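Here the complex is missing a single protein chain, while all its other protein chains stay put.
Residue numbering begins at 1 within each chain, and the chains themselves are lettered A, B and C in the order written.
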Amino acid sequence: MDWAVIVSDAIRSGIGPVAAVYALAAIGLNLHFGYTGLLNFGQVAFMLVGAYGVAASVSTYDLPLWVGVLIGLGSSVVLALLLGLPTLRLRAEYLAIATIAAGEILRLFYRSSWAEPVTGGVFGLQRFAVEFYDVSPIPRDTYGFWLVRYTSLDLWALAVAWAMVLLAAVVIALLVHSPWGRVIRAIREDEDAVRSLGKSVYAYKMQSLVLGGVIGSMAGMMLAIQNQSVNPDSYDPVVTFFLYTIVVLGGAGRVLGPIVGSILFWAILTFFDSALREAIGAGYVSPSVISAPEVGAVRFALVGLGLVLLMIFRPQGLLGSRKEMLLDAR
Amino acid sequence: MRVHLVLATALAQGDEVPQGPGFLDRALQALVDGIQFGAIIAITAVGLSLIFGTTHLINFAHGELVTIGAVVAFFLNVGAAGPGWHLIPSAAVAIVIGALLGGLIERGMWRPLRKRGVGLINLFIITIGLSLLLRHIVLVFFGTRPQSYREYDIQQALDLGPIGITPRDLIIIALSVLVLLGVAFLLQRTRTGTAIRALSSNPDLAEASGIDVNRVVLIVWVLGGGLAALGGVFYGLTEIITWDMGFRLLLLMFAGIILGGLGSAYGAMVGSFVIGIVAQMSSLWFPIDLQNAWALLALIVVLLIRPQGILGQRERVG
Amino acid sequence: MHADLAGLTADPGVPKPDPLLVVDGVTRAFGGLVAVHVEHLEIQRGAITALIGPNGAGKSTLFNVLSGFDRADAGRWTFDGAPVTGRSAHRLARRGLVRTFQLTKTLGRLSVLENMKLAATGQRGERLVAGLLPPLWLGQERAIEQRADELLERFRLAHMRDEYAGTLSGGQRKLLEMARALMVRPTMVLLDEPMAGVNPALTQSLLSHITDLRDEGMTVCFVEHDMDVVMGISDWVVCMAEGEVVAEGPPRAVAQNPAVIDAYLGRHHDEPGTEYDDG
Partner (left out) sequence: MDELDEPALLVAERIFAGYVRGVDVLAGCGLLLNEGELVGVIGPNGAGKSTLVKAMFGLLRVRTGRVTFRGRDVTNEPAHKLVAKGIGYVPQRQNVFPTLTVEENLRMGTYLQPKEFTRRAEAVQELFPVLAQRRNQKASSMSGGERQMLSMGRALMMEPDVLLLDEPSAGLSPRFQDQVFERVREINATGVAILMVEQNARRCLQICDRGYVLDQGTNAYTGTGLELLHDEKVIELYLGTLARAR
């Protein structure tokens, strides 16, 4: 077993573009769940409309990339309004089920033969990220340190994605410490109290849902651009569950929670992945127990186990405070 | 059902098929398919609804109980290392294992967590983790390849006037309806069933009436696990067995439950049939691969116009 | 005794010289049970009105309906001359009708100071975009913080300023909730059992806070069980029983009203209208 390979894989993944994309989506989810107390189980739906907003605009309709970005952002706002209008006045569970259902509805529609002329159906779309990579200022080469190397294209995507994460984190930090943020954190604690003080709880929940959704759609766009392709089946409900794991791991209701959570999540996941493959390759683990194609499944199972253990033994996550958790009335 | 699906697809794709059955016949056929699909959703959703009613837990891992039922029966029936039993005993054992698993999860996990005072939202997220864990354990053992049971796979459809139905599907519908009636009988006429309804209705008073709440909740989980496993076998028979079949069904169960009114077992049954029928009937007009999407869309529409569901009581609206 | 209320006849529904809140025919039923049925009730501006009555008399339900937290099945009510029937809770609060809750609703994971600052109205920084631009609201925020600190000082919570509200004791929560309601700058406060669960040492300070509010020109209406409290500070007492207003008047008059005694202690069995027989 080559530990250098395993460790460098983990590092590359932890600071790579995918971790950045998940951090971004998790920042949006953290605004919903961590700060406002909204149970959004369809964050992946916002990523999907963002990704396809860009991909379909450019690939199917030959529009410039920036128009695609606007269309993606617009779709996420519309989606948030559609989901929020009926459910935000109801008990929390209704939003949870409506959002997860919406994610599946969209995935199924986007992959259907019906939508194929626009979305490419099950084949997805490609060739929409050219403009993005054309403006890259990074000369063609490979970059990095030690065994952690990225191509210039990856590095460009990575830099842009982390810049967006940083920007989103700054926006959230400013917002949650503003009077607006005070209102949404108060809604998380007790809606009736906030109502009795003259604030329209519904309007604030709606704003939070829209803003977090927009951040999610930006993550979706970045994921599409970074992969240079979109496929509906990569926008599975499981993505939202990963995002929850990330938010809870880092600490819900913490500005840096989703970022720390995502880096660790991907580093740990890749570490196990890489270690298992190395172990199988070196013959430590018999392929009859776990074969190479099953490694992916094992790591998903580990995520599930991790989420269960985390919620039971450290629900405040890495950055949250135990004291605050004990005050949680929910 | 697969045979009909092919037919429906052909109809959806070809424009006017002159020699094909008329619209009314196709609609009847879709209705029968819908009732069958609805019955399978209902069998699995009733348990989920009872668990919610008695504990207020939204169990995201319920779909995995369905999958495990189907996969255990598959292992006993055609699994490489399995005993190769006939499907009927295999299914029976799968149901028992499903029931035991439901009971085990309640006893080993939810009861201690409730006792520790873990909040409902945290429990909800724990069910998500559990769902991921169980689903991928199944994946490791079962693999990604869709499979079928050995018996009753391909059958000649009986020709009943405008509709064609295989004996297998007919029996599945009949058995499902019987099971649902049985559950209704249990809830309505037996002491345990009344206790379950009493617990959903007023937990404090239920306890004050001498009901051992933990025991009733355990029974609900055992029942829910058994029903989920049975639904899994039926689902595997009519469609195909895959590692994530239960998870795909889960959203339709939720749709049925919310459609019928959160917390009402009968509502869950009615809602599930609506969902099944909407899914199948949609293929009269729309591509087959959008069936589930239309069913879920029906859920969203209901949330818009009647959030308390078909049979539900009006909730506080803030 | 409030000067304007002197000389009024102490009948249920009596008109007041300067009513702030006027209730007409408000009914609220739960299932088959009529919880509230108030024909006519006026609450005098600038006075302390106590709402008393035995358990289940409908006092809290009336509070919930009037403050927009429950809907009425029938009836109308006006606040400060404007019809406000069926207005949502946050709209009523913005109009100046603010309530507290029997079970205090402090926001546990916000600091005491944040609880206070939240309640200020018309905050520029509460708009999403403006929230991102601190220069737009920092000045206002400082003014709000100063007012919050003054109120915390007055309510003897200044030392808890930066603690999580969830760590306060029951009595401190009551104080915080009342102080927070004042941040809204209400014209009228509805206090739902302000003394419930408060230790006797704090009762006196809560009482003086309530009378201070009136002396500053605010209208106070409160539900209370402790008769010493009611008699000690209220200008006017309204007694409810079985959902209806059975008596109202100045404290002393109410204390002598047989309908009130009956509401509390139950009627004498020899009273006409009962059909008690030893069977």
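The rule is short, and it goes like this: a residue touches a chain if its C-beta (ideal position, glycine included) is under 8 Å from a C-beta of that chain, and two chains touch if they have at least 3 such contacts.
Predicted model only: the values in this text are computed from it and were never measured.
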Omitted chain's touching partners, listed by label: B, C
Which residue of C:D18, C:E150, C:D215 or C:D228 touches the chain not shown here: C:D228
Per the touch definition above, residue among C:A35, C:I48 or C:M188 touching the missing chain: C:A35
Chain C, residues in touch with the chain not shown (by the definition above): 31-33, 35, 54-56, 169-170, 196-197, 225-228, 230-232, 242, 251-252, 254-256, 260-261, 264-269, 273-276, 279
Those residues of chain B which, in the complete complex, touch the missing chain: 191, 194-195, 197-198, 200-202, 204-213
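We take it that only the chains that are shown with their structure count from here on.
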Rounded Å distance between chain A and chain C, as computed from the means of their C-alpha atoms: 46
Between chain C and chain B, distance of the C-alpha-averaged centres to the nearest whole Å: 50
Averaged-CA centre spacing for the pair chain B and chain A, given as whole angstrom: 30
Residues of chain C whose C-beta touches two or more other chains: none
Sequence positions of chain A contacting 2 or more other chains: 192, 195, 201, 328
List of chain A residues in touch with chain B within their complex: 39, 82, 85-87, 89-94, 96-98, 100-102, 104-105, 108-109, 111-114, 191-192, 195, 201-202, 237-238, 241, 244-245, 248, 290, 294, 297-298, 300-301, 303-308, 310-312, 315, 328, 330
Complex interface listing, chain A residues touching chain C: 171, 174-175, 178-183, 185-186, 188-190, 192-201, 207, 211, 253, 323-324, 327-329
Of chain B, residues touching chain A in the complex: 58, 113, 118-122, 124-126, 128-137, 139-140, 143, 247, 251, 254-255, 258, 262, 286-287, 289-290, 292-293, 296-297, 299-300, 303-304, 307, 315, 317-318
